[in-house]
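Have a look at the structure below before the remarks.
Shown here: the complex without one of its protein chains, the others still in place.
Going in written order, the chains are labelled A and B, and every chain counts its residues from 1.
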Amino acid sequence: MNYYREVKVSTGGSFEVSDITDTIRAVVGESGVLEGMAVITSLHTTCALSVNENEARLFEDISDFFLTIAPPDGSYKHNDLHLRVNIPHDEPENAHAHLVAMMLGNSEIVTVHHRALVLGRYQSILLLEMDGPRERTLAVQVLGE
Amino acid sequence: MNYYREVKVSTGGSFEVSDITDTIRAVVGESGVLEGMAVITSLHTTCALSVNENEARLFEDISDFFLTIAPPDGSYKHNDLHLRVNIPHDEPENAHAHLVAMMLGNSEIVTVHHRALVLGRYQSILLLEMDGPRERTLAVQVLGE
Partner (left out) sequence: MNYYREVKVSTGGSFEVSDITDTIRAVVGESGVLEGMAVITSLHTTCALSVNENEARLFEDISDFFLTIAPPDGSYKHNDLHLRVNIPHDEPENAHAHLVAMMLGNSEIVTVHHRALVLGRYQSILLLEMDGPRERTLAVQVLGE
């Protein structure tokens, strides 16, 4: 049994963490899958998915931490737009966002058991925007029985 | 075909890497799945899963490396417990553990082929505790035929 749906999420800041658990839970409910898994993938290269705690002050730490490791105004070859070919006229300087996205990963897999997402008490599914604000598309696939 | 089981793992240190391959292999054996995949997820926000080498000195490097990138005594907003609401009386100061857990990820997926986990010669499934010692719960799901 297989259920596929794309969902759109609007992000509000240049770096923003948002909780998308309810959105994914709704898709799993629609799917009718009792036992299996939900695979959530971002179709972008400058945002990421992670499972962690929805706590406002932690969200600020996440932003501070990753923007210190990969500062937006650092020196990156990808940001030398005049040296690249075939780029859109509105191409942003976002190399740091690619690097953070790679560290965090663009997909998450959550087990479905008894028709529900299996998440611990403090776990939420988080979308991490690193190059917003934008509308992002997530592919959600629920596979199982 | 779908088999779900939760397993408990006791961790021994504040930062500890342990090899859980045998535990996961046993669950795959119980499942009866011949071809498919095992999805292992931690139900916590301050430990992580990774597939890498079980080598004692590398385990020390892993601890040194991640605790240098995200020092436990760094300045984190999540650790200002007096500014947060509805927190347990025994809430630890563990922002660094959340950040390392996000970098490493809280799930792993291992292919099952010919009734066995597909792992390379030097690969083990590792549980990384960043805020122990604790008893941790892992959800293991084996999906396939």
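Everything below uses one rule, namely that contacts are C-beta pairs under 8 Å (C-beta built on N, C-alpha and C of every residue); 3 or more make two chains touch, one makes a residue touch a chain.
Bear in mind the structure is a predicted one, so any value in this text is a computation, not a measurement.
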Per the whole complex, from A:L34, A:L67 or A:M103 the residue touching the absent chain is A:M103
Filtering A:A26, A:L43, A:A56 or A:A116 for touch with the omitted chain leaves A:L43
Given the full complex, what residues of chain B touch the hidden partner chain?
35-37, 50-53, 55, 57-58, 60-62, 64-65, 69, 103-105, 108-111, 113, 118-123, 143-145
Pick out the residues on chain A that sit against the missing chain.
2, 4, 39, 41-45, 69-70, 76-78, 80, 83-84, 95, 98-99, 101-103, 105-107, 109, 137, 139, 141, 143
